[in-house]
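With one protein chain removed, the remaining protein chains of the complex are shown where they sit.
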Amino acid sequence: MSDNSQYQPRIAAFLCNWCSYGAADLAGVSRLQYPPNIHVIRIPCTGRMSPKFILQAFRQGVDGVWVSG
Amino acid sequence: MEAVAQKIRETAAKLLSEGKVDCVIGYAQGTVPMRDYPYFAYTPEEAQNLTWSPFCCNNLANFLIRRPKGEIGKVAIVAQGCVSRSIVGLIKENQIAREDVYILGVPSPGMVDRRKVQDRFPLKTITEVTVDGEDLVVKGKDFEERIPQKEVRRDNCYTCVQRNPVIVDEMMGEEGPSDWGGNIDAVAAPWEKLEPGERWEAFIDEVDSCIRCYACRDACPLCYCHVCFVDEAMPQWCGKTQDEADVATFHILRAFHCAGRCTDCGACESACPQGIKVRRFTSKIEKDIRELYDYSPGMDLEATPPLSVYRPNDPQEFIK
Amino acid sequence: MKVAEHPRFIDMDKCIACGACYDKCPKRIPNEYNEGLDKRKAAYVRYAQAVPLKYSIDKDNCIYFQKGKCRACQKFCPTGAVDFEMEEQQRELQVGSVIISAGFRPFDPSPYVQYAYANFPNVVTALEFERILAASGPWLGHLVRPSDEAEPKKVAWIQCVGSRDINSCDHPYCSAVCCMYAIKEAVIAKEHSKENLDAAIFYMDMRTFGKDFERYYDNAKEDGVRFIRSRIHSINQLADKSLQIEYATEDGRAMLEEFDMVVLSQGLEISPETAAMCRQLGLELNSSSFIDTASFTPVASSRPGVYVCGALAGPKDIPLSVMEASAAACAAAGNLSSARGSMTKEQVIPEQRAVAGDQPKVGVFVCSCGINIAGVVNVDEVAEYAKTLPYVSYVENNLFTCSQDTQDKMAEVIDEQGLNRVVVAACTPRTHEPLFQETMVGAGLNKYLFEMANIRNQDSWVHSDQPEMATEKAKDLVRMAVAKAALLSPLQEVQLEVDPGAMVIGGGLAGMNAALELAKQGYSCHLVERDNALGGNARSLRATAKGEDVASYLVELSQKVEEEPLITTHLGTVIKDVDGFVGNFKTTLAGDSGEEVVEHGVAVIATGASEYKPNEYAYGSHPKVMTHLEIDDGLVSGEVDPKQVNSLVLIQCVGSREPERPYCSKVCCTHSVETALHFKEENPECQVVILYRDIRTFGERELLYKEARSKGVLFVRYDVDQKPVVEADGEGLKVTVRDHILGRDLLIDADMVGLATAITSHKATDLAQMFKVSMDEDGWFLEAHQKLRPVDFATDGVFMAGLCHYPKPIEEAVAQAQAAVARAVTVLSSKEMMLPGTVAVIDQSKCVGCGVCWTVCPYQAIDEDENGLAVVNEALCKGCGTCVASCRSGAPNLRGFTNQGVMAQIMAL
Amino acid sequence: MKSLLEYVGIEPGRLHFSWISSAEATKFQETVVEVTESVKALGPAKHMIKDIRKVA
Partner (left out) sequence: MADKILAKDKLGDFLGKLQADYEVYAPQEVEGKPQWAPVEESDKVLWDFSNTHTSPKDFFFPQTEIMMRFKNVQDHENGMVMEAEPPLANKRLLFNIRPCDAKAFQVLDLIFVQDEMTNDLFWKDKRDKTTLVGLACSDPCPSCFCTSMNCGPASTTGLDALVFDLGDKLLVRALTEKGEAVAEGLDDAAEADQAAAEEQTKAAEAQISSSVGMDKVNERSVMELYEAGMWDRVYENCLNCGTCTYVCPTCHCFDIQDETQGESGRRVRNWDNCMSWLFTMHGTGHNPRGAKKDRVRQRFMHKFKYIPVKRDGEIGCVGCGRCVLLCPVNIDVRRVVNDMNA
């Protein structure tokens, strides 16, 4: 977990494999630029998302959690 | 109050002698002041030990699931408003069968919070407390005082919305008013009034005295999982240490698991040896459930709990 | 069968579609794909989503072929795929059946001199407008007009250009699709344009007959699309190249209006080359040079063994074309069923190495993907970092991990190094995961011991301006992937043997056809019919649109069903309960002979529909007011004798296109026209009047409409707000209707009034619940996807055919029955089904039986076993993991995305 | 969940939910920017961190 000079937040992004992960790929294909702070964790569906993961992410010291279905 | 206790004893003895039930679960006089304890009467004679007082703070529904299923067949249970709502919840979650339970309904007198009484006599040792009409007679080594029950009633009893039992087989006393006039919404979720910044301090200093004994979890009728998430090691959701994060994780997740199920019986707060107001978390969640889904747990046997079924008109404004 | 393959001058095996030849080719030519609106190169690929995605060289425009020099593409091709010496190849194919789906050519509106398509730049065809709207089109989806690329504020659509017209072009038929695509283009154009675009559609009859088409039409009206019923004669161009249209309104006033653009809704036609090819193959074409097909065999051409589908057999939209495609496949496979599986090669899968319990040894393959990744992310630094990660025993960089040679090298490395986990840091798993998993299976490793780190689509491509941050992120992603990979365990794909039997519910025309086709394919089938006789609604039909007699066909069909040994018919039987899932259904049938449990692998629902009994137009209070089915019944049984009828009035849209049934029943217009013709034939003096809102004789049925008009059948249009009134007048009837041209009421004495009543669904909710399938609000069964899977249900193993999907004529019902069989055979043809390994599993020691998971499971894949605990039915489980998150006691776990695995990823964040 | 964490003191800006179809690439990009800005504005996380370097 490297923090360089200018504060870079670490964000855990839980993306649903069929919808948001697809949108992320499409954003890649169309070369849309966005800040690199999100770290994507692929889940089969937002149904898989459980509060335990959100709490665990905060316990690991991430600055933000984003769940997208 | 005494009339109700007498009715309970008679009914229990009758049920036991007729063999309609194998055991009656009720309360008995405790060896420590203000502490009546759950008591299992198997014979009509034992039924005589049953009492009913404003010190019955445990939720007896808890013992319908704690005992091995096969051992005792039909059980009678003394149940006031919140306990009966817990029984409804347990039936809906397939933990007990309606026909296994014979419910002795009691209008809840509003239980006394023994810490509020203790706080009136800081550092003094109370030797005996007796009920006298609407008041309590508190005796100690060199003092005796009379306190009206209303002033030391438990928070959740004060704002209780359902004093009379929801489902009942036999009533032990006539139904009283359904609440004590407290407004649950005004009292619920006290920390909402705080500044977002201060809330974390308030939360931490409330739970920092927690010694992780899990009495709040074990006193609650909703916590019947074989393996609680705190006991899981692979992966370990919540550490066993006294670190701020572990204690916080435990309390947040325990409260989260009561979402849409907690009947606000206050057993967790009475059980906590450190006197932590754990109801602060559940009252916030139940307030949200009421606002978002207009549902209060354990009121009606048929209603499907809101969090276990998806309806198109569920509120979703928090999703962008 | 001899086939000539034109050369493409690029070796398909070598080409990796990197696009270098396209960039370097100097020659620019109008791009047919975008209707010539923009340019393409001589070395090109037809469109971005071509399959296979391989480039080719356009011989007629390539400078090397014309003038003998340049060769730019050959110099820059990284894999040396360009080969100018390729020639045309003659191939000899040994086949059992042939399916022709050569399709249609959009009509070129140049012959319409008055529309001056050729010289007015802002007069565009519908296909050009489609390209203008498309994101991959010449202006990237930005709505502009070709002349000055300004944003149009007013656009007009002119319908029936090249359809229903015999003087400018020889196309008497209706192309069936133009009305719908015009409305679609208008609605989407309104969405695309910034301010409120004024869209107007000039039409004769608005033909939105398909499923949910009418709703789309109503919504378009609400969105403000103007529908003007007027045939446009000519377009003239103003100074600023905008266009002026003259038209007459319904009440006869002449109007003049300017539009920035005019779209000609061009029809469909068969190109002369296609027609020549069909004749060369000995296939008969009809007058409009479509391939002639019979109603009862909609996909069979005149030559046995040759089948046809799609627009080549007549103008139709995508859902029907896809249905016909499956039907053609079923028909083609029908007579080959004896040789099924004889030519398939058995794929050799090496024995799988047991890795459970060994120390994880992870192999990390970091890909450069040419410059796509390496251009931004420092792949070497990522590889070095990967070496320091726990459990990583082998790291390798390569240029293109997905190329064939790297795949083979990868398989060797897995063997040599004894790797038992593979992490590939490259592109998105959504497209490439199966490819790498195949390689792992080939190397004897369980394919679920695999994880990908998406450092291209979600890292290098989107952070191209921050290379060092992108490299840092790549390391994080690789670390997370390795953390999860270390915890992956080999998963076995569940094998379920498939019961080869089938069940068809509903013994109507569609049901019987389905049963017969299944038998022809060699599968036994149970045909369940509620009634005591086969035939369903078809029993009261006289003839098809093409005049073929229905009754005799029905008799012949039910005989074939009786004689067919593979079909067991259950008459007077109802479905009582359905258990099981795709491949293993157990259905309890309840009939007068008591209950019976039948095992089958698939089910085809063909329960048909029923006729709407109206309560308007004095129906029921006068014997001579009958529904069009009752009239047909009468004609077949002789009760109704056209000779005694001197005046017949037929009223259309009775019950259809109403708020309670906002859909068009599709077949009534054709049926009324055909009845009218029959009456005229039998009794020429009989005066026949058809009162209609829109005559929807789509496709080649338009010829019937033309013939009816020529034979003197009167067509009077009524408005939905001023419906005709029918009163009893002694023996006969009096019908008054407001004539829109005269503007006065018309009084018709009629001996008989026929009502074109709607077709309503059975609303069989109990059947739907038993098979766990869904229905739309009107009660029609909801197909998985309107265009891609029109006969499948969302629930696997259940298919539909006939009226229960949506009202349709006989030939479409038969086609859908054959299509349903083709789809069903995809399940029945394999002995056992492979189910993906990523399914949930429940640890019963932790389960308390509280029931949250089986209430929350979207696929009802979790059942309560005998002692009240939850158990997952792995055939139905789609691996979404909702149960895992909803369970408080943590009993379920999802293989492939285990709690431990996801937690490891979070910890490695 | 979101209201409980907010109630307990974790700033709402740290937890985001959204629905994005696989075709809405631009919406995905806008949401990423929005989430990153809202988290960056709140600075590093202060609460709930399980930090084993701290003495018990």
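Which chain is which? They are A, B, C and D, in the order written, and residues in each are numbered from 1.
By definition in this document, contacts are C-beta pairs under 8 Å (C-beta built on N, C-alpha and C of every residue); 3 or more make two chains touch, one makes a residue touch a chain.
Computed from a predicted structure; not experimentally measured.
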| task | Would you mind spotting which of B:T11, B:N58 or B:S108 touches the chain that isn't drawn? | result | B:N58
| Taking the entire complex into account, which one of B:G176, B:G239 or B:P306 touches the absent chain? | B:G239
| In the full complex, which residues of chain B touch the absent chain? | 30-32, 35-40, 58, 62-63, 66-68, 118-119, 122-123, 125, 127, 141, 209, 211-215, 217-219, 231, 239-243, 267, 270-271, 273-275
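Everything below uses one rule, namely that only the chains that are shown with their structure count from here on.
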| field | Between B-D and A-D, the pair with more C-beta contacts | value | A-D
| request: Please work out the Cα centroid separation of chain B and chain D, and write it as a whole number of Å. | output: 35
| Where the CA atoms of chain B average out and where those of chain C average out, how many Å apart are those spots? | 58
| task | Would you mind pulling out the distance in Å between where the CA atoms of chain A average out and where those of chain B do? | result | 40
| request: Would you pick out the residues of chain B that each touch at least 2 other chains? | output: 229, 235, 245, 249, 252, 256, 319
| Residues of chain D whose C-beta touches two or more other chains | 1, 5, 10, 16-19, 29, 31, 47-51
| message | Considering only the defined contacts, which chain A positions touch chain B in the complex? | response | 51-52, 55-56, 59, 69
| request: Over in the complex, which chain C residues touch chain A? Could you list them? | output: 428-431, 454, 456-459, 461-466, 469-470, 472-473, 476-477, 480, 838, 856, 858, 879-882, 884-886, 894, 896-897, 899, 902-903, 905-907, 909
| query | Given the complex with chain B, which residues does chain D contribute to the contact? | reply | 1-12, 16-19, 31, 34, 46-51, 54, 56
